[in-house]
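Before anything else, here's the structure in question.
Removed from the display is one protein chain of the complex; every other protein chain stays in position.
By written order: A and B. Residues from 1 in each chain.
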Amino acid sequence: MTERVGITRRAVTKSAVAGIALAAVPFWPRRAVAAEPIKIGMPLALTGPLGSVGQQLKRGGELWAKTQNAKGGLVGRQIQLFIEDTGGNPADAVRKAQELVERDGCNIFTGITLSSEALAVVPKLEEWKAIFVSSDNGDGRLTAESFVPNFFRSNISAPMGARAVSLFLRESEWQNVYAIGMDYAWGRNSVQVFESEMKRAKKNFIGSVFSPIGTKDFSTYITKIRQSGAEAVYITMAGDDYNAFLAQAAQYRLPDKVQLLSEVVDLTVPRAVGDAALGLISSMRYCFRLDNPKNKEFVALWQKEYGAVPDNNEGEQWQALQVLAAGIEKAGSTDTTALRSALETVAIDDIKGRVAVRKCDHQAVQAGYMVKLVKADGFSYPVPQIIATYPDDKTTPACNKMTFED
Amino acid sequence: MSLLAFFVTQSLNALSQAALLFFLGVGLTLIFGIMRIVNFAHGTLYMLGAFVGYSVARLTGSFWAALLLAPLAVGLVGMLFEFAILRRLYQREASAFLMVTFGLALVLGEIIRLAWGPDALQVEAPQTFAGIVFLLDEPFPTYRLFLAGAGIIVAVTIWQFLDRTRLGLLIRAASQNPEMVSALGTDVNLLRSAVFGIGCGLAGIGGVLAAPLVTASVGMAATMIIDAFVIVIIGGMGSFLGSLIAALLVAFTQVFGEYYLPDLALAFMYLLMLLVLVVRPGGLLGKEA
Partner (left out) sequence: MLALAPFALPLYAMTLLTEALILGLFAMSLDLMVGYTRLLSFGHAAAFGFGAYASGWLLLHTQISMLCAVPLAALLAGIVAIGVAWVCTYATGVSFSMLTLAFAQLLYAIAFKWTSVTGGSDGLAGIPRRPGPFGFAAFGSRAGFYYLTLIALTAAFAFCRALVHSPFGAVLRGIRENEAKTLALGYNTRLYKIAVVALAYALGGLAGALYAPFAGFANTELVFWLFSGQVLIMVIVGGSGTLIGPILGAAFFLVVEHQLSNYTEAWALFFGLIFIAFVIFAPEGIWGLLTARFGRAGGETR
């Protein structure tokens, strides 16, 4: 679905015609033709298994564009979002992105939902002369071996999430840890980073197990975790698999014996499994609880528009667009080369506090934090409470790498 | 964990898994056996059961109401579809049914997404079965015992139904020889509607019962449909007993296989399927060769 948010074609035509008409009259004071809108392409997974994530990114984008345009847009131009559904399929993502570039003239992308979609699109960015600011893709390789200059990552990556969990574990009394991940690139990569972090922290990493995507019955895996003798287990899961695992783990009373820790969690998780998520400790990429004026303003704005608190990916999408905006203002234009160099050194102070893009691998350096899901007034499901915060230099990996220097 | 406790708990896990697989497999195999239709929408009907179950449970506060009403609703949807669409196609080739059930899967899947939204929804297990029992000192969820029990009850019910009721007899006869049955004066149309409805209803039961374990989510259909197919293929298309045996076989292979060889977890079902088909091309108890 292509949506034009902000202004319609008719409005552009009308103002263009008006402008030309006015310019034709010699003694009439010249008024400038309405400036070309800033076109941002968002090929999202709006349907399919990760549809709920794509919908979050869409809401984030739409509210941002609306708010920005109400303030007069950016560098005097209105924002125009082009939102299309990829269904979570990398082939569709590439096709739609290409169409957005060639048919609609977008040279900026954000909101590509799955890392697999991002990995397929990223090699084409140079050919399309397009910039991509990631709001959701966690795969470590996007700033390491799969890095391309036109790629920028505004969000917390998977290695950064794993790192936050490791730092938390360091300070804890738990010695023996186990890990479980979904058996594909993200799961494997995250557990690998976590394992090396555990070894460096001199904790006992007992072992790990991986479940195929689409696993419905986790009883065997729960048994393995229980048998391992671990005091804490690191979980890299998402979507339906994660919900099923948590629901079943609670049924087996696993959390009574082993502390569950995870790399990332959305509010959709406790909404889907209810009390089964109580006591879960996780790294989170954006939390509505963050205590700073910009975030409070953002949360209030979000609640007014959508009637709920902003979720993990909604906040990340907002931040990504704020980073982009800062880059556009710094460059004074949306020209790809100018925008790229502006973004390389841009820094903002926004809903997650200070966030600064670094030149070497275009990762946004930012603080990391851990949350615990607890009961709270006003919510019918467990919600995150921030229990630890880590400074940005401790949680961001070495340049172009997925490892950390302590 | 002692070895005995391990085997007992894992076997019970397998039984509960087998129950869910059985609910889907038996419906699919019945539909194929009588109507020669490969129902691609079976996973979507299962999913519908979960979501309708969610809504009924929300409205009434009772899981049991959901378990009763959701399968009825799904069965009704199935019968409606059979009446409106499938009935026009009985003279046609298998490919027509493939397309039309594929189309139904798409349409129904999207309707579910539009009606209930893209987020996963919680369905709580009933109070009676929300706790744990200690089996040889290992905690085991009572809900899974309930599932295994439900599987046994449904299996026995279907067996008795096929064996002793008139409709059951007709169904068995029709799966052997459809032409003869209609020559005997039975309203074959009614028979087909009933079978399709029952098959869909069984999928609906599977959906409601699975929901407390996996939540009601729009991705459910895709992950379950392939499992259902494998059960039916291994068991033999059209064989009730076959689907029962296959469900047990797959569940036990899966549970113990995952434990000892987790790297092959993705492939177990298909290796098993291949093995069975090479030895018995029609499935374990199937009639086609």
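FYI, contacts are C-beta pairs under 8 Å (C-beta built on N, C-alpha and C of every residue); 3 or more make two chains touch, one makes a residue touch a chain.
Small disclaimer: the values here were computed from a predicted structure and weren't measured.
Put simply, the missing chain touches A, B once the whole complex is considered.
Only one of B:61, B:131 or B:281 touches the chain withheld from this view, namely B:281.
Contact with the chain not shown here comes from a single listed residue; of B:4, B:94, B:156 or B:180, that residue is B:94.
Contact with the undisplayed chain is limited, among A:46, A:112 or A:250, to A:46. Contact residues of chain A toward the unshown chain are 1-2, 46-47, 84-85, 87, 89-92, 94-95, 98-99, 101-103, 115-116, 119-120, 122-124, 146, 183-185, 213. Touching the omitted chain from chain B are residues 32, 38, 40, 85, 88-89, 92, 94-96, 98-100, 102-111, 114, 222, 226, 229, 233, 237, 263, 266-267, 269-271, 273-274, 277-278, 281-283, 286, 288-289.
The rule is simple: only the chains that are shown with their structure count from here on.
In this assembly, the C-alpha centroid of chain A lies 37 Å from the C-alpha centroid of chain B. Of all the residues in chain B, the ones that touch chain A in their complex are 1, 6, 9-10, 13, 16-17, 20, 110, 113, 118-122, 124-125, 132, 139-141, 143-144, 210, 212-215, 217-220, 222-224, 254-255, 258-259, 262, 265-266.
Note for the complex: chain A touches chain B at residues 47-49, 51-52, 55, 183, 209-212, 214-217, 219-221, 223-224, 226-227, 239-240, 243-244, 247-248, 251-253, 268, 271-274.
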